[in-house]
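Apart from one protein chain that is not included, each protein chain of the complex appears where it belongs.
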Amino acid sequence: MNKSFTKEEYSQYVKSVSPNSKLFLNIIKAFLVGGIICVIGQVIFNWLKGRGLDSDMVSGLTSAIMIFLGAFFTALNVYDELGRFAGAGSIVPITGFANSVVSPAMEFKTEGYIMGTGAKMFVIAGPVIVFGICASILVGIIHYFII
Amino acid sequence: MAERHIGKQTVIFKNPPSIKATASIVGPKEGKGALRQSFDYIIPDELWGEDSWEKAESKLVRETLSKVLQKGSLSNDQIEYVLGGDLLNQCIAANYGLRETDIPFFGLYGACSTMAESMSLGSMLIDGGYADNVVCMTSSHFCSAERQFRYPLELGSQRAPTSQWTVTGSGAALLTSDQTGPYIRYVTTGKINDMGISDVNNMGAAMAPAAADTILTHFADTGLTPDYYDLIVTGDLGKVGKKICLDLLNMNGIDLENRFNDCGVMIFNTKDQDTHSGGSGCGCSATVFAGHLYKEMMKGNLKRVLFVATGALMSPISTQQKESIPGIAHAVSIHRSLD
Partner (left out) sequence: MSYINAFLVGGIICAIGQVLIDKTKLTPARILVVFVVAGVLLTAFGVYQKLVDFAGAGATVPLTGFGYTLAKGAFREVEQTGLMGALTGGFKAAAAGLGAAIFFGYIMSVVSKPKAKR
C-alpha cells in the first residue's frame, strides 16, 4: 500500500472503529443471573441445614448439587444459551465450572470415551484446579510457619 | 519473461477460462439468511445424518462436487483436477470429502481466502494448457471450526461484538476452457500482510489491510480504475473489517463506497441473526460467490466483478504463543463477456 498506518496507529484506529461491548447492560445481566444462581445455592444450603446435617456436610453437598445442576443443564443444551445472555453471571458460579467440565467432554466424545471424553474433560477447568490447589498449598505452608 | 505476468502481482490470461457452473450447499442458519434464495441446497441440520461435525463437513464437500458436475453436465473422469481445501487441521474436510472421487487433487490452505486461491490456480492451469476442466472448491462448518479454533459448543461463553460467525457451507466453481463465460480475466495474488492485530475476535481488522493492499495492487498492475467494476466484493471482513478496508482505500485516494461489499456482511440478516460482525470462514465467500454472485452475473445484473477472498492465517497455537494475525487476500477478476 502506498499510504498506510504504522502498526501502533493502526491498532489505535481499529480500537476507534470497533464496537465495544454493551458493558452496562452486560453487568446488569451478569449481576441478576449470578445473584439468582447464588440464591438457588442458598435455598439448597438452608434446606440441607434444616435437615440437621453438620456444617461440613452441608457445604460439600451444596457444592455437589450445584455442580450436578450445572452439568445437567449443560447436557440439556441450555447452559450455553444462559451463558450467551448472562456472560460472567453463569461463568463465575460453580455451575459454570461444571459447564466448563462437561462441555468439552461432550464435544470431544467423537474422539472416544477415553481419549475424547476422559482426556478433554479438563481442558478448560484443569487450570482452575492446578492454580487453586497450588495456591492453597502455598498459603497452607505459610500458615504453618506463622502459627 | 513471463508474458502473462503484469505488474507486481497480477496475471492476465491469454485464453481466459470460463466458469461453466457453480454449486453451493449451506447450513440451516445460512438458509435463513439474506441470500437464502440463491443456494442450491440447504441442509436440514448441521450433522446432516453423519456422526461428527467433521464428517458432516466432508459430506458438504462431496455433495457440492457432485452438484457442480451435474450442473456442468460433466462426469468425474472428465475433470483433470480438483483444487480445494478448508479450515480444519490437515484439510480433512476436503481430503475425506474427495477421497472417493478418483480425480487428481491439489490440497490448498489459504484459510478463508481458499476460494479465490483455488480459482486463481485453476485458471492458470487452464490458460497454461494443462487442463480443460478444473473444479475449485472449499468449505467451512460452524461446529467443526468452533471446536478447533474457539470453544466447545456447549460452553456458556459470550461472543465479542467484533466476532464473526463461521459459515456452514461449501461452494464450488467448475472452470473450463470452453468459451462460454463468465470469464476469469485477471488474478492478483496477495501477499501476507500483518498489521499486528492479535485479537482473534476481530479478524476483520486483521484481514482488512491485506484486502486493501490486494485491491490497490490490482488497479496499479492492470491500469484499471474502480469504475471498471460493477462490484468489488471481499470475502469475510464483516461489518468492522469492511469499514476499515474502505477507509484504507480512501487514504490511498480510491473511493469504492457504492460498488463495494463484503460476503460476510451479505450472507446473514445482520439485524436478527445475532452474528455480530457478520459471516466468516472459507464457506462464506465460496457460497456467496457460487450462489448469489454467479447467478447475478448470469442474469446480467453484474457484468464485471472483482472477487477478493480474504484469509486470516493464524492457528490456535500461534494465538496462544501471542503471535499477531497475518492476513491475506487474493483477487479474481470475473467478466460476463470478453469485450
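Should a chain be cited, it is by its letter among A and B, assigned in written order, with residues numbered from 1 in that chain.
One rule holds for everything that comes next: contacts are C-beta pairs under 8 Å (C-beta built on N, C-alpha and C of every residue); 3 or more make two chains touch, one makes a residue touch a chain.
No experiment lies behind these values; they were computed from the predicted model shown.
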Given B:Leu155, B:Met297, B:Ala312 or B:Ala329, the one touching the chain that is not displayed: B:Leu155
Positions on subunit B contacted by the hidden chain, ascending: 27-29, 45-46, 142-143, 146, 151-155, 157-158, 160, 199, 201
Positions on subunit A contacted by the hidden chain, ascending: 20-21, 23, 26-27, 29-39, 41-46, 59-68, 71-72, 74-77, 80, 84, 86-89, 91-98, 100-103, 105-107, 109, 113, 117-118, 121, 124-125, 127-129, 131-133, 135-144, 147
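We adopt the following convention: only the chains that are shown with their structure count from here on.
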Gap in Å, rounded to a whole number, between the CA centres of subunit B and subunit A: 36
Interface residues, subunit B side, partner subunit A - complex: 51-54, 147, 151-162, 195-197, 202, 205, 209, 212-213, 216, 240, 243-244, 247-248, 251-252
Subunit A residues within the subunit B interface of the complex: 1-5, 7, 10-11, 13-14, 17-22, 26, 74, 77, 79-84, 86-87, 90-91, 96, 99-100, 102-104, 106-108, 110, 124
